[in-house]
Each structure stands twice: as C-alpha cells, then as structure tokens.
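All protein chains but one are shown at their positions in the complex.
Labels run A and B following the written order; every chain starts at residue 1.
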Amino acid sequence: MTPLLRVQDLTTTFDTPAGTARAVDGVSFSLDPGETLALVGESGSGKTVTALSILRLIEPPGRIHPDSRVEFDGRDLLTLSPRDLRRVRGAGIAMIFQEPMTSLNPVLTVGTQIGETVEAHESVTRAEVRDRTVEMLRLVGIPDPTRRWRSYPHELSGGMRQRVMIAMALVCRPRVLIADEPTTALDVTIQAQILDLLRDLAQRLDMAMVLITHDLGVAAEIADRVAVMYGGRIVEQAPTARLYAHPAHPYTEGLLQAAPRLDGPAYPTPAIPGAVPPATAWPDGCRFHPRCTHAWERCHTEPPLIDVAAGQTARCWLRAAPGDPS
Amino acid sequence: MTTADPLLVVDGLVKRFPVSRGWLRKPDTLHAVDGVSLAIPRGQTLGLVGESGSGKSTLSRCVVRLLTPDAGRIVFDGVEVLALDPRALRAFRRRIQIVFQDPFGSLNPRMRIGTAVREPIEIHHLAPAGDADDRVTALLREVGLDPSFAERYPHELSGGQRQRVCIARALAVEPECLVLDEPVSALDVSVQAQVLTLLRDLQARRGLTYLFIAHDLAVVRQMAQRVMVMYLGRIVEDALATRLYRIPRHPYTAALLSAVPAPDPTRRANRIVLPGEPPSPMAVPPGCAFHPRCPHPRKDTRCERESPALRDLDGTRVACHYAEEPARGPAAPAP
Partner (left out) sequence: MTRIRLGSLAVAALLLLAILAPVIAPYAPTAQPDLIGLRNAAPSWAHPFGTDMFSRDVLSRVLYGARVSLLIGVLAVAISVTVGTAVGLAAGYAGGAVDAGLMRVVDAGLAIPKIFVVLVVLALWEGITVPVLVGILGFTGWFGVSRIVRAETQSARGREYVAAARAIGIPTHRILVRHVLPNVAAPILVVASLGIGQVILLEAGLSYLGVGVPQPMPSWGNIIADGQHLFASAPWISTAPGLAIVATVMAFSVLADGMRAALDPRDR
C-alpha cells in the first residue's frame, strides 16, 4: 500500500540569539490511508514543530531545510505553489490545536467559522454551506445543532469547543487529520469522550490521523502505531501493542516507567535523571545518552534506526546485532 | 486508620461567589464549595480529586485563608483558623503553605530566585540577616537545585525547575503542612516523576502533611493514603486509597477511573464514557448533583429529588443512594 503521507528527512531549524535551534532534525515517517499514528514526546522533543512543518506553518526565524520532503498523495508539499498549498490545507490535510479557546475567533459564531472552511475550498450555495455545517455539528456529537450553529465560542464549554474545532477541520472531509494535543486542556471525562469521537470519526470517514501527544495513555487509546520523539529525532517506532509490551529504546522504557499508573505498585515511579537539553546544543552522538542508564562508549556515535522486530525500529546501539557495522 | 489527632480539620465549609448578570438582574450564585468536611492526620497525604468546577481549588484557597469561606470551620492543630486576628493569622501562615499549579505564574518575573526564596525568611524573621542566604542555599539544595540558581530569573528556568523553586519558597517558613494545588499538572511526565519523588522524600524527611489536589487519579495514587472525590462542590466519595482504586463506590469515581487513559492498549474495552458535560456550578441539578450523567443501573426518581447525604459505608464515606451496589466492576485489571 502506498503511504498517503510520507515525511522524509524533515529538518526545521530556528535562528535564535543563543544559536541555531535544531527543533526537528531529520525526521522520517509514513502514514497509510486510514491509519492512526501517534507522535509521542515531551516538551522540546520537536513534535509540534514537526506537525506545523508538514503544513508549512513555520514562520521566520524558523526555516524548513530544502532537503526535507513531505509527500502527500505523491506531491511534495514543501515545493508546492502557495495556491496549491492552500488547496491542500483544510481539504487534503487538516489540523486541530490544543487550546480550542484561542483557536476559535471569539467574535464569529461557530456556524460562520465552520462555514468558512467550506467556502474556502468548494463553491457551494449558502444554504448548502449551512446544511453541511449543521450536519457536521451533528456528526461531532453537539446536541441541538441547528440552534448551536448560532452560538459564540464563549457560550460553549471546553469539550464542546474542541468538538467545534474538530467539525471545522473535518467539514471538507480531509484524508489526513493532524491533531496536536487535542485533549490536554480538557477534563479527564471529556477527554475520554473526545478520544472516542476521534476514533469513531477516523473509522467512519476513512481518515488517517497523526496524533501528537505527550501522554502515553492517550496514544495507547487510539493509535495503530506510535513514534517516540526525543531531541528532534524519532528514537523508536512500533505498532502500539508491541511498543508498550516490549519497548526497545531506553527513553521509551523510561517514559513508560515514569508514567503514573492505576494498576501495579502505587509508588515509587522511577524518574529519568537529568533534563532535556536545549535544542541549540544537542549532545554528540545519541542525544539521549547523557541521561541513559545503559550508555557506553559506542553511544558517542549517533545510532541509525535499527530494525528490532516486525515493524519496530529503535535508534539505539543496544538493538544492534553483534557484528553490525557502527 | 490512624486514631491520632488530625492536624487539619475542615468542617462544613461553604464558599459562594456572586456572579453579576448585568445591571438590572439579580446576581447568580456560584456554589463553589457546598459543605465539605475532611480531616488529615499528621504526616499523611489526603488526595483531593475533581474536574473543573468541582471546587477543589476554591477549597484549597480557603484552607490557607487566601479566600474567606462563607460558612464552616477550619481547625489547624486545635486552632480555629477563621477566628484568628491579623497578627495571629500571620503566625499561622508559617505553619501551612501552598504550592500552585502554574510554575510560570507563581514566581514574580522581575525577582531573582534567591530573593523570592529569601523573602518569607525575612518577613517572618526566621534567621538573622547574615544567615538568610545560607538558608536559601540549603533550601535550593534540598529541592535538588544548584545554589547558583539563586542569581537567575524565572524565565531562565524550565517548568520543573520553577516548580522546585516554588516548593523551596514554601518550605522556607518551615511549615508543618503543604497544600499542593495541582503541582505537577503542567509538567512533562518525566519531570512529573522527579517532582513527585522530591515531594515524597520531603514528606519523609520533614514529617510534612499534604493536601494534594489533582485531576489526575493516577498521579494522586502515587502520593495519597486517602482520597476524596469532589463533584460540583460536594464530596461524593472519601476512602482509603487502596479501597478506592480497587472498588470505587460512587459511579462518578468509577467513571473517572475508567476514563484515565492508561499506557496499556489492552484496557480500551472497559471504558465508561459519561454522557454530556459537567453542569455549571451556577446551575447545580436538583437532587443528586450527578444524576443527569449517572450511568448507575439503579438510578431512579429518588436521585432526581433527593440529594444523597455523605454516609459511612465500611470506612468509606460516599454520597449515593445505591452505593451498596457498585455501578460497574473494578475499572483497573487486577495486578
């Protein structure tokens, strides 16, 4: 199956007074139609910048390096003309963000904002726009959609606003949805609702999803595959069940151990020592090795992504078979 | 459970906020906290869990007297906190401190770290002038920060480091009790684990008592011996941690537990998804506040009419008419 979205060697840097921050440094992954991939990482891992780079939403002082490639449906998004890119945004690939309150315009009604997306991509009558919008509100589970169509963002709760964001993103039936921490700002019970909704919609609309999150639990909930990011690079990729049962990279292991759980022993959860280094000064070799309990001399050379098992790769020398060239 | 005298007792606390609805209309009332009672034994941690609108943050601010409750009592080590005059109140502030959720907003951006940590020492005259700096150094070390941090400004530190500074500042007055209002919610998972470990170490070393407030049940489980669940300003369940996590008695607790996304893909099936949204604390439903969303099979008209009292059930306090029959089986798989 040819991948719907293929990111190759994506590198995005920011010029800061403290030096050049290599926020995303050679990231590659692919997404098949209908698949959900979770990009998991903590702050400073580069996951949000990766998402923004895919849709070319990076502003100076950030730059996407010319060697990067982002192929969607066979075309390189990074070299598209602005007009063609605009056509892809919203209709081919859509994105939802973390804070629904700041992502929605407070002075426009919900219906107007969803309608804008339709009008931007298709030429339809006002009545059709309205019908599509109401239909979308119903699809995302907003009760009484014909009335809610006229509501303003501040009249809605956090969970409903996030549903509106999802409606806005999906109204033109994009093939790919990029969701950047869609549930982080929500209460736990609402989070469960939204995750259910996303999973349901992805299936119904045959949509592929890139879910960006720092929460391993959220990733386990709805992803088919997980890619763990650290230091601007992907350090492990695997099908979900495999990653949680047999993590291959020490960082993934550390994250899984550090995550508070409802089952198992109550405490203590061991912490990963140290802190994430600044993006202007990644360590030499393996970026995680200064904090890794298994580090050895070979780690001063950066490992490539090594095949561990079917579909699982890890960027760690520990996974290299003996006799592998360094 | 321990029979030692509790360090902190709250009895029937009520806090309401008037919300103006414009010039000509009578203001609405927001019932933030609606009759909450709790007790924390010395040296232990009480976990307080709730979502937005539950009133947990308001409660925490009342306990440290940043807000004045409308009714109820707060007793700290036998002292009636609400009856204290301003001078005695100042002395009381030394014994209980609060750490907030937002490490970015809790520190004055124009004040150096060292100055911020030293200020409580100066205010309460806890050390002669020359020694204050030594105390600051010792405090920074105790929370795992290099003393050179004293010269830096908050914006130069990461979220986890700022939170450690807030903890150091709270410890500067040598309190007996810390109120921790979502202290790790804004932090990354690996940093969270570090800060929680620090808090546990401090508790063991200094014999501190904690009121630990969070919306994340999994985090609370790491810290608390006893857990209280709040919904719309009222307590719905109050139980030993070991019991609450295995057999939640209140349907809301069960839903909360099953809603926590676990890093375990095999757990997906057992999810309870509550319908609808938490109602606004300005429009609390009649009868049981939870009834519109309650999935309990025995829910009936009694739930709509009669607000269940918090009653004792085998050492657990629960506010549900049908708590004897749990809504669902245990949410978490047996270890």
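Basically, a residue touches a chain if its C-beta (ideal position, glycine included) is under 8 Å from a C-beta of that chain, and two chains touch if they have at least 3 such contacts.
Only a predicted model underlies this, so the values are computations on that prediction, with no experimental measurement involved.
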Checklist outcome for this item: Displayed chains that the missing one touches are B
Checklist entry - Touching the left-out chain: which of B:124, B:152 or B:298? => result B:124
Checklist entry - Looking at B:13, B:98 or B:219, which makes contact with the chain not pictured? => result B:98
Checklist outcome for this item: Missing-chain contact, candidates B:8, B:38 or B:64, resolves to B:64
Checklist entry - Of B:15, B:169 or B:291, which one is in contact with the hidden chain? => result B:169
Checklist outcome for this item: Note that subunit B touches the chain not displayed via residues 61, 64, 66, 89-90, 93-94, 97-98, 100, 102, 105-111, 119-120, 123-124, 166, 169, 173
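To be clear about the criterion, only the chains that are shown with their structure count from here on.
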Checklist outcome for this item: Given the complex, residues on subunit A that touch subunit B span 42-43, 157-160, 187-193, 195-196, 214-221, 240-241, 244, 254-256, 258-272, 275-276
Checklist entry - How about subunit B: which of its residues touch subunit A in the complex? => result 51-52, 158-161, 188-194, 196-197, 200, 215-219, 221-223, 241, 245, 255-268, 271, 273-274, 277-278, 331-335
